[in-house]
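Every protein chain but one is kept in place in this view of the complex.
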Amino acid sequence: MQKNAFFNGLTIPLMLLLPQLAITVVFFYWPASQAVWQSFLLEDAFGTSTEFVWFENYQLLFSDPGYLKAFINTLIFSSFVCMLSLSIALLFAVMADRAIRGAEIFKTLLIWPYAVAPAVAGVLWLFMFDPSLGMLARGLSSMGIAWNPRLNGNDAMLLVILAATWKQISYNFLFFLAGLQSIPKSVIEAAVIDGARPMRRFWTIVFPLLSPTTFFLLVVNIVYVFFDTFGIIDTITGGGPSGATETLVYKVFSDGKGGSNLGGSAAQSVVLLVMVIAMTAVQFKFIERRVSY
Amino acid sequence: MVEDRRLGDLIAYIILSIGVLIVAFPVWLTFVASTWDAATIINGQLPLYPGPKLFENYYRILFVGTSGTTREPVLGMMLNSFVMAMAIAIGKIFISVLSAYAIVYYRFPFRMAAFWIIFVTLMLPVEVRIFPTFKVVSDLNMLDTYQGLAVPLIASATGTLLFRQFFMTIPDELLEASRIDGAGPFKFFKDTVVPLSITTIAALFVIQFIYGWNQYLWPLLVTTKDSMQTIVIAIKKMIVTSDALTEWQLAMATAMLAMLPPVLVVVLMQRLFVKGLVETEK
Partner (left out) sequence: MAQVTLTNVKKVYAGGVEAVKGVSFDIPDGGFCVLVGPSGCGKSTLLRMVAGLETISAGEVSIGERVVNEIGPADRDIAMVFQNYALYPHMSVYDNMAYGLRNRGTPKDEIDRRVKEAARILAIEGLLERRPKQLSGGQRQRVAMGRAIVRKPQVFLFDEPLSKLDAKLRVQMRVEIKKLQRALGVTAIYVTHDQVEAMTLSDKLVVMNGGQVEQIGLPADVYKKPASKFVATFIGSPPMNILPGTIDGPGIVALGDAILEARDLRQDLPAQTAVEVGLRPEDVEIASEGEAGSLPFDVEFIEELGATQLFHGQLAGLPFVMQAATDVVAAQAGRIWITVDPDRVHVFDSMTGVRLGRV
């Protein structure tokens, strides 16, 4: 895609691009290449010498049970958050798409959690489910349900899933609603004339027509769960108890924090980098396909 | 349509009300907690209605600060957050509107290369390259500075892609008419492109302000001085593992204050917010 009317020249466009390119190179390409470089280096215990070790960091990484665990955690965490937040958001969006009175107000009331920082969302849920003072935690224990996210890994995982879902519903809701509203009324009316009842109408007409939105949201949600949930996990569990809620991104941070395992942390970064690039490629293909419709 | 809608509408109201409840309850509880004293909370006696300490708690947190954990008053942290969010939003708009203009309205040898260099950064958040980026910032002596907080987060492709997409919808004839009217590249940019982009700029601003305000990991790393803390990272510091030391009423008041500006932006500028969100993701 390009314009048929344009200017010529080289100096001016390069000057215009300079700020963005400079920032991108200094704070993106340089650090990213540093990460790749470091992933091939190993520091000794005292940090006095470094050695080029080829893929040893990667070998160590993939044989590390802790990394495997973080991988499984990420898988569980992201599938639950995606499933929950997408289906709940879709339900709300379908309801808000009905021409009911006050639909606009409901919309406003449902979208604002997007503006809540993940870290703050984490604190909110931590406060509700803190085993000793949380209102809902006490409710659970009064019903005889054992609950302690500080000690029980499953409880901790459940809590971060709930907080991350809560935060993501508004985003998915907004896109589903926009997707629903872009379905031509005439298509729905044709289905009504064809005798399709509301539920059938939804599953045979509306849901298939929404599939581009759903697919798009799925990719975005995976990226969200991977990266933006760092604040939620850090405030609620700090990756604990004993690594039960440590995701891939969290592990990059915790392994690199003390500077003790920079090579390993860098190798993890590179693995994540590759995963995100793959997702971007999928997304890009999808955008291309959608444009050609 | 001729259809009995009453039952369906009723179900819709019930489900949406449950939705609003789910969304609002944690925040209401936070607000309630911020209006009671520490003892009520720690004893697990928190009721569902606000208490008497609203002004006391908020006054203390805004102007005095917590006694042990963060020391600084939250007002200063809010200022830090505000400066960071504004710098990210304005900086990103500035660099991306310029680069998109160059890519869309100029033909030059490295055009596609420049586009791809920028495009690759689209979905790679700072978390992936966190430590090397931290090292660059520290080598540049930018730790504990506003530049250090904001500039590395400006580097991303979203803005450029958004403006590029918008510029492509401006009819070619407008450039041609401007040319006949004697306007060159700078005049066309200033008199036509920027005024036409105002809503797009505003929409991007809303999204980026929220993004900047809500940053967590990055400010956690690059700020070491108490005076440079942002409000979002302060909340975490206020909550210490042993419950006895956590001044929950103050942490919750801080959480309310941390939510207030971005939530206000979303509610008051809902149309721009929705536009920004939907269009940056296209």
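Read from first to last, the chains carry the letters A and B; within each, the first residue is number 1.
Just so we're on the same page, a residue touches a chain if its C-beta (ideal position, glycine included) is under 8 Å from a C-beta of that chain, and two chains touch if they have at least 3 such contacts.
As the structure is a computational prediction, the values presented were derived from the model and not from experiment.
In the entire assembly, the chain absent from the figure touches the shown chains B. Checked against the full complex, the candidates B:177, B:240 or B:269 give a single residue touching the omitted chain, namely B:177. For the chain left out of this panel, the touching residue among A:5, A:76 or A:275 is A:5.
Counting the whole complex, the residues of subunit B in touch with the unshown chain are 171, 173-174, 176-183, 187, 191-192, 195-196, 198.
What we mean here is this: only the chains that are shown with their structure count from here on.
Each chain gets a centre from the mean of its Cα atoms; for subunit A and subunit B, those two points are 16 Å apart. Put simply, subunit B touches subunit A in their complex at residues 1, 3, 5, 8-9, 11-13, 15-16, 19-20, 22-24, 26-27, 29-30, 33, 41-44, 46, 94-96, 98-99, 101-111, 114, 117-118, 120-125, 127-133, 135-137, 151-152, 154-155, 160, 168, 172-173, 175-176, 185, 210, 213-217, 232-233, 235-236, 239, 243, 248, 251-252, 255, 258-259, 262-263, 265-267, 270, 273-274, 277-278, 281-282.
Contact residues of subunit A toward subunit B in the complex are 1-10, 12-14, 16-17, 19-21, 23-24, 26-32, 34-35, 38, 88, 91-92, 95-96, 98, 100, 106, 108-121, 123-128, 130, 132-135, 138, 166, 169-171, 174-175, 178, 189, 192, 198, 216, 220, 223, 227-228, 230-231, 234-235, 249, 252-253, 256, 262, 265-266, 269, 272-273, 276-277, 279-280, 283, 287.
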